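Dumping the structure here so I can ask a few things about it.
All protein chains but one are shown in place.
After this line comes subunit A, so read on.
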Amino acid sequence: MHWFESQLAQLDTLADDYLAARRQPAADIVNVSEATRLKRAAFIDAVQSVVDKVVKIEGVSACAAYHDGLILAQSAEASNMDADAFGAIIQETIRAAQHGETSLGLGEIEQIVIVGAVNKLAMLSVGPIILCISSPKGVNLASVLSQAK
């Protein structure tokens, strides 16, 4: 498993832990509330950490995480990008892909890549969020992400 795969696997585990904590019976609501809050914080902190690491990889121009088309985590370097426009495109793209999920029998959408004449954008579904990575068109994203440490 290469670096980026291991990061995604870790995020998936944390997301699963959080979702499991949320499903606990609410007999002891105070303890359930605290446990859920801590698991959610662990997941979100890990997402922010991955975003911060990915954006430092040579060839990657921006990285951010979105929830329902609204920005959830972004790197300090990417603060000048139009996060709202990015989010809107992501939301539209995910919605279009979800039509294929049922009509083409694709299963749950895991990744979407849009390649433009200038740049490309990869969207990866991780638990309740979408992780977005952008790079110039010529960059082999899979390769740079797998070689990162």
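Here, a contact is a pair of C-beta atoms (placed from the backbone, for glycine too) under 8 Å apart; a residue touches a chain by one contact, two chains touch by 3 or more; residues count from 1.
The rule we apply is simple: contacts and distances are computed from a predicted model.
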item	value
Among "Na+/H+ antiporter subunit A", "ABC transporter permease", "Cytochrome C oxidase subunit IV" or "Roadblock/LAMTOR2 domain-containing protein", UniProt-listed name of the chain not shown	"Roadblock/LAMTOR2 domain-containing protein"
Residue in contact with the excluded chain [from A:Leu14, A:Val54, A:Ala73 or A:Val126]	A:Ala73
In subunit A, positions touching the absent partner	22, 26, 29-30, 32-34, 36-37, 40-41, 44, 65-74, 87, 128-129
